[in-house]
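This is the structure I have questions about; it appears just below.
Just one protein chain is left out here, and the rest sit where they should.
The first chain written gets the first letter, and so on, giving A and B; residue counts start at 1 in each chain.
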Amino acid sequence: MTAAIYTLDQLCLAYPNSRSTGSVLALDQITLTISPDEVVGIIGPNGAGKSSLLQLLNGRYAPNSGRILLSGQPLQQQSAQALARQVATVAQISSAPQGLFCEQVAAMGLLPHKRWYEGTSAQDKQQVRLALQQVGLADKAQLRADTLSGGELQRLYIARALVQQATILLLDEPTNHLDVKYQHQVLQLLQGLNKTIICCLHDLNLAARYCHKLLLLENGRVRAYGTPHDVLRPALLQQVFGLPCVVSSQADYGWLQVTFIPELAHAKVGVPSPC
Amino acid sequence: MLKQLKPRQQALLWLLSGLLVLSLLFSLQIGSVAISWRELLLALTGQAVSEPLTQTIIWQIRLPRLLVAMLVGAGLAVAGAVLQNVSRNPLADPYLFGLMAGAGLGATIVSIVLPDQLISMALAAFLGALLAVLLVFIACMGNRLQKMEVTLLAGVAVSFMLSAISSFILYFAEPFAANRVIFWMMGSLSRTDWHSVALIAPAVMVLLVVALAVRRQLDALLLSDDSARSLGVNTQRLRLVLLLLTALVTACIVAQCGGIAFVGLMVPHMVRYFMGVTAVPLLLGSALFGAIFMMWVDNAARSLLAMQEIPLGVITSVLGSVFFLIILRRQLQQGG
Partner (left out) sequence: MRLLHSVSQLWLSGVILALLALPLALPLAAAPQRVISLAPHITELVYAVGAGEQLIAVSDYSDYPEAALGLPRVNSFAALNIEAILALKPDLVLAWRSGNPAQDLERLQQFGIQVAYSDPVMLDDIALELKQLGALLGHAQLGQQQAAAFQQRLTTLRKAYAHKPRPRVFYAMGVAPLTTVANSAWPAQLLRECASDNIFADAKGDYPQPLLEQLLVRQPTVIIQPQQAATAAFWQRYPNLPAVKNQAFVSLNADWVYRAGPRMLDAMQALCEGLEPYRGSVDNI
């Protein structure tokens, strides 16, 4: 067994904007370890604390209690730049940057590795080109980023994270806005990177298919953490998502398929269900 | 750094540099005393001129004044570019902390309330500008400059507060003194000499060098704070340092030259239009274009009316607003 890359011990995080202490916690007593080179999917209903957990893992928020170790070192003690060399984050897309070219956005990933007087070398440029190629944007390097579609933009940010050369990649809903083809392309790409990937995913089937491990959160607590086979149990999912479902195994390929069947219950509100 | 730029951007920068040198030479010739090109070149190269006065006029009056004009233009434009990128607010302006109102208050107090010549107007204006910055920073301490809108609004409030005090003092002042303060606030380079150059140059240089040193951080901020932070940028510290530096540069400029509106707001926008949004071309372009622009504004101020000067702020505002509207219009048409 290799040493854990992340060790989370009794982590609690209050909502950053709430003033009263002891109110509802965004994350409550999270204890787990993440091993190198795993693809971990964080799943759970809206408001379960998926994004908050990512923000803890990249050092954006400090936990209110508990500790978090990155490669055995306390994460809070590392400088932002040192952290950025190890952890890259791809946030949910908000708006496109005005006036920047794709190449320039991807090249931002060089930032944590550069001192103020260092220029951009030919090698750096090659790296940027390669990253754009990997996400399928090689031909758009000279286009302005605000002309890209949502899916292209998502891939552009992944390219930036690749240029960042971190061993850990945190992604918040990387498949949002993507066509089916690109959903699979992006996840396959991530899978093949040989990096520790931690991503929030809405789509349980994509999660089941591409993640080594799944972390099921509900109301800031860990409900289950393990292989897809351990986590995706119909009874548990029904409890957490409030909808009855069946989990079938794709015998031909070996991955699980979750199908929610609202008709089986009196629940009215649907959760995104696979088509 | 320059090698990273696109050929078009490089060409534009060279063009601006050439224009800067030409403008400087040309501007040295403009003034109420006619000086021939031959005499100008002789005086510049330190050779004996038939008329010793020519030497004095060029070296003691025109050259320092033109250098200050360049530094003021470059300083305000770079400060504006930095602030706009750091705040992602296109309306950010070096006067955003109520600096002008603070400097105005300092000048008013020193020329009206205090006994004659206790401290110089420039020093008082500088202290007043710092007071304004301090007030804004105190007002914004809670949110640690994260929300630039709050900073901008606090600047507006401080601005009104300080100019109200100035107006109150001016109300009781003797009209000549009051007129002079008001004229001063409209901006003028007529008081500038080598001391002004020595005061402003280091501040402007430091701002430019620091801003270029954090060029990658500035570019990362263009996307969003979160995105910059995930690249290891300490956004709070970066903002604080840059806000303080721009405030310092602007305070130096205001103290020496009064209020010169619109340059810091407008020049970066025009440069962005031609050179793009990233830090290196934007900062270099703003510095060069600001310097050229200010030199010509000062030339106009010196020569439009015989024997009299027009306040600089008046000219920058007139030229600036018209040019600005034209560019806006073209952008709108291009946008569809």
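Some notes on this structure:
Please note the rule applied: a contact is a pair of C-beta atoms (placed from the backbone, for glycine too) under 8 Å apart; a residue touches a chain by one contact, two chains touch by 3 or more.
Values in this document were obtained by computation on a predicted structure and should not be read as measured data.
Counting contacts over the entire complex, the absent chain touches B. The chain that is not drawn here is touched, among residues B:63, B:103, B:132 or B:199, by B:199.
Of B:42, B:57, B:249 or B:271, it is B:57 that touches the chain left out of the display.
Only one of B:13, B:103 or B:122 touches the absent chain when the whole complex is considered: B:122.
Residue-wise, the contact with the chain that is not shown comes from B:173, picked out of B:40, B:139 or B:173.
In the full complex, chain B touches the hidden chain at residues 31-33, 53, 56-57, 60-62, 116-117, 119-123, 126, 171-177, 179-180, 183-184, 188, 190-191, 193, 195, 198-199, 307-309.
FYI, only the chains that are shown with their structure count from here on.
Considering their complex, residues 1, 3-4, 213-214, 216-217, 219-220, 222-224, 226-227, 229-234, 272, 276-278 of chain B touch chain A.
Those residues of chain A whose C-beta lies close enough to touch chain B in the complex are 58, 60, 79-85, 87-89, 91, 94, 97-100, 104-105, 108-112, 114, 116-117, 119-120, 164.
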